[in-house]
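Handing you a structure now.
Left out: one protein chain. Kept in place: all the others.
Entry: subunit A
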Amino acid sequence: MEKHYTDSKVKGVSTGTTILAAIFDGGVVIGSDSRASIGGEYVSSKTINKVIQVHDRIFCCMAGSLADAQAVIKSAKSHLSFHSVQMESPPLVIAAASVLKELCYKNKDELQAGFLTAGWDSKKGPQVYVVSLGGMLISQQVTIGGSGSTYIYGYVDAKYKPNMTREECLQFATNALALAMGRDNVSGGVAHLVVITEKGVEHVVVPGDKLPRFNDE
C-alpha cells in the first residue's frame, strides 16, 4: 500500500477533497467532506477534520497534501495567536489568510497545500479568502476548492445568490458538497459545515446517509 503514493501527484496522504465557503447575509458558511486518501486508491481516514479553527471567528479548510496542510496550519495558528496578543484585538480574517499565503508562497517549491479561509471580523464583517497552491491570495464571495470542486462549478455558478439567508446558504452548501462527493471518488464521508457570524460559531455535521439525494441515486 505504501508504494502507491508515488503514482499520485500528491505526496503521502492526500486530502482528496471538496471544500467550499460562501458568504450569506450576516455571516459565512465554510465546509468540507471528510475523506483522506492515499494514491487515489485507499481511504486512509473516513472522518478526517479538514475545517480547522485558527481563531475564535476564523476557520480554514485545507486541500492538497495532508502532511503539508497540517504543518502549515499549525504554524499559522501559533503565529496568528501571537499576532492577536500583539495587536490586543482579535485578528482580521485577511491577517489569517496572509499568514497562510506567506507560508505557501515562500515555500511554494516544496509545499503542496491550498487553503480557504473564512471568518468574521469587526472591520469588514464576513469574508472569504482563497490561498491557492502557489501562494496567490484573493477574496471572493463564494469559492470552491479541491479535486471534487470541478464537478460543482456549474451548480455553484447557477445557485449562489448574494445575501441569502442562513438556512438558504446552509442548504446550498450541503447540496454542493453532496453533489461533489457523489461524483468524486476521493471526496466522501460526512459533510462538515461551520457557520460563522458575529454572535458565534456553529458546527453542523451531516452524516453520509442524511446527505441530500439527487436524481439517479
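The working rule: a residue touches a chain if its C-beta (ideal position, glycine included) is under 8 Å from a C-beta of that chain, and two chains touch if they have at least 3 such contacts; residues count from 1.
Assume contacts and distances are computed from a predicted model.
> Out of "Serine/threonine-protein phosphatase 2A 55 kDa regulatory subunit B", "Phosphoribulokinase", "Proteasome subunit beta" or "GTP cyclohydrolase 1", flag the one the UniProt entry gives for the chain missing from this complex.
"Proteasome subunit beta"
> Using the touch definition up top, pick the residue from A:106, A:161 or A:210 that touches the left-out chain.
Considering all chains, including the one not shown, the answer is A:106.
> For the chain left off this view, which of A:44, A:139, A:171 or A:185 is in contact with it?
From the options A:44, A:139, A:171 or A:185, the contact with the absent chain belongs to A:44.
> Could I get the residues of subunit A that touch the absent chain, sorted low to high?
Answer for subunit A: residues 1-2, 11-13, 36, 42, 44-45, 47-48, 65-71, 75, 78-79, 82-83, 86, 102-103, 106-107, 109-111 touch the chain left out.
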